[in-house]
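Right, chain A next:
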Amino acid sequence: MNLVYLILLPLLTAVLILLARNATQVKLMALIGSAAQIGMSIYLYVAYTTEAAFSKGTQMYFEKQYEWFPSWHITFHLGVDGISVAMILLTAFVVIAGVLVSWNVEKMTKEFYFLLILLSLGAYGFFISLDLFILFFFLEIAVIPKYLLIGIWGSGKKEYSANKLALMLMGGSALVLVGLLGLYFTTPEHSFDLMKLSQVHIPVDVQRICFPLLFVGFGVFTAIFPFHTWVPDGHSSAPTAGSMFLAGISMKLGGYGCLRVATYIMPDGAKEYSTIIIVLSSIAILYGAFATMMQKDLKYINAYSSVSHCGFVLFGIGMLTKTAMTGAVMQMVSHGLMTALFFAVIGMIYERTHTRQVKEMGGLLKVMPFITTLLFIVGLCSLGLPGLSGFVAEMTIFMGSWEHPDMFHRIATIIACMSIVVTAVYILRAVGQTAMGPLKDEYKNLGDAKWNEKAAAIILLTGILAIGIAPSWLNDLIKPATEIIMQKIAGAQ
Partner candidate 1 sequence: MNEFCTLLKSELLITVIIFLLLFIKIGKGIKNDGLLAMIQFLLLMNLIAGFFFNKTGSLFGDMFFTSPLIAFQKNILNLGVYLISLLFADWFRKHEHMPEFFILMLSALLGMFFMISSGNLLIFYLSLELATIPVAAMVNFDLDKKISSEGAMKMILSSAFSSGILLFGISLMYGATGTLSFAEIPAALDGSPLQILVLVFLFSGFAFKLSIVPFHLWTADVYEGAPIATTAFLSVISKGSIAFIFITALYKVFQPMSAVWYNMLILLSVATMIIGNLFALRQQNIKRFLAFSSIAQVGFILVGISSNSPQLGITSVVYFILIYVFSNLAAFGVAAVISSQSGKEKIDDYKGLYKTNPFLSWILALALFSLAGIPPTAGFFGKLFLITAGASKSNYGFVTFVALNMIVSLYYYLIVVRAVFMDKNDAPVEKINIHPATKLGLVICGAGVILVGLMSWIYDYILGLT
Partner candidate 2 sequence: MSGSTVIFYMLAALTLVSAILSVTTRQIFRAAIFLLFSLIGIAGLYFWMQYEFIAAVQIVVYVGGITVLIIFSIFLTQQAGELLPTQKAGRKLFAALAAFCGFALTMLQVYQHSFNRTNNESIEPNVVNIGNKMLSTGDGGYALPFELVSILLLAALVGCIVIAMRNKSSEKTTDQVISNIEV
Partner candidate 3 sequence: MIEPGLYHLLFISAALFFIGVFGFFTRRNLVIMLMSIELILNSVNLNFIAFNKYLWPNKLDGLFFTIFIIAIAAAEAAVAIAIIINLYRSHRSIDVENAEEMKF
């Protein structure tokens, strides 16, 4: 299949949305478009698996290369491996869920959906691009839509949060840019091409400079400690779909970049800095968990827990073992689905109760069983209940990181494990206070989920369960890719 369609489809959708005459048309366009996305991504998965079954060992599938700024040796080079396919699936799921959840946005509907679709465009482009220049291009495309989404449709201190988000992400991409340039000029035939870069051996001293730049740069996107502070504010002020996209997709861009660009191209750097990465990410994991424990606003709770969970991603990458890396990717997918659902649920609750303060709720299970059941499920998922996606990912990471026999990695792993207890604490606090306990009078006659909310939830839930109950498909999807990366790392001195 031609990967360009993955970019053209959202583009076309966006154009149609702009052309649409009224709100309902816009929504329909968006829905159809995102449905098409999901169809296409599933088709991609199928095609990929069949292809991969035939030709084992090839790294990238469906490669396409178009001339673009030839004088800079930039080519529009596309291709996917298991990891990208997984991320694309995730994106498609989150996108359609987001579109559905924000069905009753009245304010500037057209612009809203336009920006949403633009975001998805950025994500797809990012995941399929094999040329670091276009990768960067797509990375930055996503920044402004986020800013506008939060700033225009957000709530609370939205301007502040939007600014913070845009600027911190910009800072991240600035670092990335410098790192990329460093790589570009160290390669003999100045090239941004990932495949080419992966073949040449980057001098170690260059790696020493560029790896941290790239890793931290991408890390900002996935809330590396201490650059995570845009996450709570950004998520909490964003509109529901906005938070879903932020946490579900765009935080994953960072993780993907850390893995695919920083770690893969600069194995020496990765090895050299892995200790620091592990320290930072374990801090993020436990620290985020404890910080979550003190939060009172549902969105803040989920935001901080996202910090903690994305810590697992970096943790897995930093461990530099195949299993842990696979786990990291799984965690990206699982966390993406889970947190998207979580935000969707929070949004549903907020729409009804008009508060996100945990204290002010209680006993909602009585009036909105569907939504609160979702809340239970997603909460359990995030505390790693077997049968849901979180368990699979985290266990894989633990198993992988335990493969290091030395004390440091052991302790780091144990610290990471501890977070699952803290997670249990805060999740139960939140869920317990929200769904259980006596019901407040003012909430006596609230309604349960509507069709669109149900649809969105079910879509995401399918993903979560599909991973949680039968993880092997995802595992088999990701493993070959991580194997290749690990080979490169093993090759490094």
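Criterion applied: all candidates are chains of the complex that A comes from, given by their letters.
Methods note: a residue touches a chain if its C-beta (ideal position, glycine included) is under 8 Å from a C-beta of that chain, and two chains touch if they have at least 3 such contacts; residues count from 1.
Not measured: the values here are computed from a predicted model.
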Review point. Out of the numbered options 1, 2 or 3, which touches chain A in the complex?
Key: 1
Review point. Which residues of chain A touch candidate 1 in their complex?
Key: 67-72, 74, 137-138, 140-141, 143-144, 147-148, 151-152, 158-159, 162-163, 166-167, 170-171, 174-175, 177-178, 181-182, 184-186, 209, 213
